[in-house]
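Here the complex is missing one protein chain, while the rest keep their positions.
Right after this comes chain A.
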Amino acid sequence: MTIRRIPAGLLAPAGVTAALALLPVGYLLVRAGEGGAGGVAATLLRARTAELALRSLGLAAAVTVLCTAIGISLAWLVVRSDLPGRRVFGVLAALPLAVPSYVAAYTWVAATDIEGFAGSVLVLTLCSYPYVYLPVAAALSRMDPAAEEVALSLGRSRFGVVLRQLRPSAAAGALLVAMYVLAEFGAVAIMRFDVFTTQIYTSYRAGFNRTPAAVLGLLLVLVTLVVVAAESRTRGRAAYAMRGAPARRPPAVRLGGAARAAATAWCAALAGLAVGFPLASICYWLADGSSAGVDAAALAEAVAATLGVAAAGALLTTALAVPVGVVAARYRGRTAAFLEQSTYVGHSLPGIVMALSLVFFAVRYVPAVYQRWPLLVVAYAVLFMPAAVGAVRASVLQSPPVLEEVARSLGRTPLRALREVTLPLALPGVLAGAALVFLTAMKELPATLLLRPTGMDTLATELWTETGSGAYGAAAPYAALLMLLAAVPGFVLGRRSLEEAS
């Protein structure tokens, strides 16, 4: 790939996306600046700031390593081995996405003694390993087993070859996990483990002086950019597009008796802990508690609102992500890197910071959308952009650039070649990204609370209301329905990881 100029037709929309994603930083700079150099230094030099930053990084590292190990092992077993029931396990491996981390944390705290660092690692790992599993399973199923056979014939281990080829997809998933953990607040608060975001939330309560929170938010953005830069270095310059048809072969590896039993137990245990346990707890809550009466009308309204804003969020996010994803896949250089990395900023901030930044801008410059659903949809786009950009980039990378070049040699402009050749090929992957955004937006709480139209409730805000007054019995129907609805796109994503393999 050579360095080419990005056509204006692509650069302009990608620039709009990046500008939108960087809005929160503008807000944070304004608020941090109000404190002056003294205020900024006072916040940064606080001993607790360093301690909590280390805690957050430690948590992110532990969860990311575990998710990577779990995601790769599951993907390999499901795609490459003759594991019994591998199709079922493949779908189950994606379903933890449907479990909101705060619900999972509640269920673990209520039923066991686990808490603190260990509890946070457990819950966040169980909720986020699909972020690694899905891209790795997709990459594995596109990989030609012949490469492994060559390695074996040369006396090398098959895993060396596999891991090397999986590095970019595993790193992209691990990056999402790391950023998600850094910005997480709800589950760690329930697990009683104070992290960096705890300090941000506390700062808002601290006499409502917003400078410390802004300084801490900016620090979080910096940390994230370091992690993002590290990930982009793992991509290297390898070519990922398949030349010719992808390999269609039966699973390559037969598991021996003991390995088979161990692998089945591993997959079953993960599914049980990540999906079975929260589901069983919710069912227990449903049966328990005298406040369990369900207001059907409120429930139906919440379902409609949840599906509506999440779907609109997925549409907008995907539309904004396409130009950036294409640029990231097809162009190199500073502009391309800047455009892609800027989209990660919103995702790295806790929901409340992002929401307050949109309050700040909307009230001043676009009051017509303030506290209307379009602003909430924009918030989802800023928050969940990285998942969509990653999906677009990965699926555009898979479509061979040579096809575009042929189209151009036949007289198409670069943009037209893109639209007529590459995007149709990339469409399934782009849609998978949209499904991921859709289900993540359904579970979103902090930004939804601040930006929703007055009087509108989603399933997540209803859940917040019920648990806030201690009414776990009444909360259960909302939690159950939320998980059930989110399981639909989760199921589709899990199925997809298998379809490519078969």
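The rule is short, and it goes like this: contacts are C-beta pairs under 8 Å (C-beta built on N, C-alpha and C of every residue); 3 or more make two chains touch, one makes a residue touch a chain; residues count from 1.
The rule is short, and it goes like this: contacts and distances are computed from a predicted model.
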Protein name, per the UniProt record, of whichever chain is missing from view ("Molybdopterin dehydrogenase", "TonB-dependent receptor", "Imelysin" or "Iron(III) transport system substrate-binding protein"):
"Iron(III) transport system substrate-binding protein"
From the list A:12, A:41, A:304 or A:402, which touches the chain that is not on show?
A:304
Among A:87, A:260 or A:372, which residue is in touch with the absent chain?
A:372
Among A:225, A:337, A:425 or A:471, residue touching the chain not depicted
A:471
Hidden partner chain, touching residue among A:163, A:269, A:287 or A:363:
A:363
Contacts from chain A to the absent chain lie at residues 46-48, 51, 109-110, 113, 189-190, 192, 194, 198-199, 201-202, 204-210, 289-291, 301, 304-305, 307-312, 315, 352, 356, 359-360, 363-364, 367, 370-373, 427, 431, 449-450, 453-456, 461, 465-471, 473-474
